[in-house]
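A short write-up of the structure that comes next.
Note that this complex is displayed minus one protein chain, with the remaining chains in position.
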Amino acid sequence: MFAYCSDPSQLDGLTWLSCYLTTGKHFDFYWSFVTVLTLLAVTAPAALAFGFAGAMAARAPFLPLRVIGKTYTAMVRGIPDIIFFLFFVIALDQGIEWIMHQVRCPDWSEPIRQGLEFRVCPEAKVPHGSAPQSVHRIYGAGLAVFTFALVFGAFVANVLSGAMAAVPRAQLETGESYGMSQGQVFRRILVPQMWVYALPGLSNLWMILLKATPLLFLLGVQDVVYWARELGGAKTSAFEYPHPDWRLWYFLVLLVFYLAMTKVSEIFLTRLQRRLSHGQATADGEAQRRAAA
Amino acid sequence: MKTMLIATALMALTAGAGLSQTVRMGTEGAYPPYNFINDAGEVDGFERELGDKLCEMTEMTCEWVTTDWDSIIPNLQSGNYDTIIAGMSITDERMQVIDFTQDYFPATESAYMALNDGVDITSAVIAAQTGTIQASHVAEGGATLLEFATPDETVAAVRNGEADAVFADKDYLAPIAAESGGQLVMLDADVQLGGGIGMGLRKSDTELKAKFDDAITAMKADGSLNEMITKWFGADAVTF
Partner (left out) sequence: MTMTCWETVNAYAFRALGHGERLLPREDFTLCQQFSLIGSGMIWNVYFGLLALLAGFFLATAVALGKNAASPWLRKPCEWFIFLFRGSPLFIQFFLAYEALVLLPRAGIEIFGLTVQTSWLSRAWAGALIVLFLNTAAYTAEIFHGALRSIPKGDLEAADAYGLTGWAKFRRIQWPTMLRLAWPAYTNEAIFLFHATTLVFFSGFPAFQQRGDALYYAKYFVDKTFNPFVPYPIVAFYFILLTLGLIWIFGRINARLNRHLPANTRVRLRLRPQIIR
């Protein structure tokens, strides 16, 4: 980074520290915060979509769909997320390649499963074996986002079905008496009103999602925890910047990061709750109306 | 005899040449000096240099991938990379599910490191990394096994007194003891475990295995492998 960093063994004190903190590895660490935030930004809406679909399925009039919706939420909630992550990503990866194999290599004669080995034709590899490392990284992150969204979608589905049930029945009946169809009632009355009931549950989920990001490493994403461990571990003179075990300091940095993220989220979500409550038939909405009057 | 071997090896190499094939090399990146992430954030170490050299000889393009130790074999079988080159000892247990090339590093000695040399390793609390041959060895003996997820933590456990000694590859521990300023000492109780370190491959990848085997043979024959071992592990290291 700096010109004077060319020979770290000659440095000491703050100069050493300034060079140490600007190594390529440290920049990977700093970038990993961006990665985590990006993944969060992608995962949250994806989980919301999964949850919405799950909640809709759970209240569908068509029985098989209802069973699927309810099984999905019940199953994922019964299993600790960490266990789910440990085998699901490999299963998902193999599932995708199995489908690609059926599509692209219908004439392939060798068995796909050879003992524990999973072998599809080269054309069916996702991403292709010769693809650059960045493509593999993005694919890996994609799998991670999908898995996270699936797990958290189950929780979101729970919150949303609760919220849908909480919208006063009279509101829906009023819609019906105006001659709206079931779809119209759902879109125009139910969905706009359910958010205020769903928000407390969803805010909690956001906080949980935030604190679940250390599990990203299990899914093969090099996240903040991976780098904190890697950088903090004791370094012998095989490295340019030898130092004793500094994991404590790196983990304290992570602690501050997570606490700060929690604080910011709390402030934002409280504001959102107040905005959403405006004009709603809830105690909070009523309080706002009185204050304004 | 020797020259003939090299000649056959070279012939095998050139025969396989042509379109450059991409091989994804899977490693842990947390086990210096075998493999580690250097200050620039790249995979470095003995195995990085060796792997790159082997790829150059076999005229293949190599991509380096890091993964954690626990899932390193399932991910190989699932096809997320094509080789494991991560200081993995050749054992019967592993041979049942994957194939190994011939060893590129002689059977290593595992050693104990402790705060003082008065530790009785037959009854003490010994720290080891989960899922290593050293952990199995301690579990089968009379000592009490204390398992950690990473090598770093095993050493930390000895420093803070949680464990009486740590049991790991000698090559990993020796530099740590040497640089501890007398705080940590190596015990005089080395054990030979495993059958050398080899590159792990899927059982079905026989062609790839043959290519790497030939390249390793060539490097053993011309002495370049020994040179590389001495470079990374010091002049006292066991060579071929």
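First chain written, first letter: the chains are A and B, and each begins at residue 1.
We take it that a contact is a pair of C-beta atoms (placed from the backbone, for glycine too) under 8 Å apart; a residue touches a chain by one contact, two chains touch by 3 or more.
Every value quoted in this text rests on a predicted model; they were computed, and no experiment measured them.
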Residue of B:Ala30, B:Val43, B:Cys62 or B:Leu146 touching the missing chain in the full complex: B:Leu146
Per the touch definition above, residue among A:Phe87, A:Tyr178 or A:Phe268 touching the missing chain: A:Phe87
Touching residues (missing chain, whole complex) on chain A: 75, 77-84, 86-87, 90-91, 116, 155, 158-159, 162, 200-201, 204-205, 207-208, 211-214, 225, 247-248, 251-252, 254-255, 258-259, 262-263
Positions on chain B where the hidden chain makes contact: 70-71, 73-74, 77, 93, 97-98, 127, 130-131, 139-140, 144-149, 153, 157, 160-162
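We adopt the following convention: only the chains that are shown with their structure count from here on.
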Chain A and chain B, separation of their C-alpha mean positions in angstrom: 35
Residue ranges of chain B touching chain A (in the complex, touch as defined): 21-22, 24, 29-30, 32-33, 36-42, 45, 61, 63-68, 71, 74-75, 77-80, 82, 97, 150, 152, 155-156, 159, 175-176, 179, 202-204
Chain A residues touching chain B - in the complex, by the definition given at the top: 23-25, 27-28, 90, 93-94, 97, 114-120, 125, 129-130, 132-133, 136, 217, 220, 222, 229-230, 233-234, 236-242, 245, 247
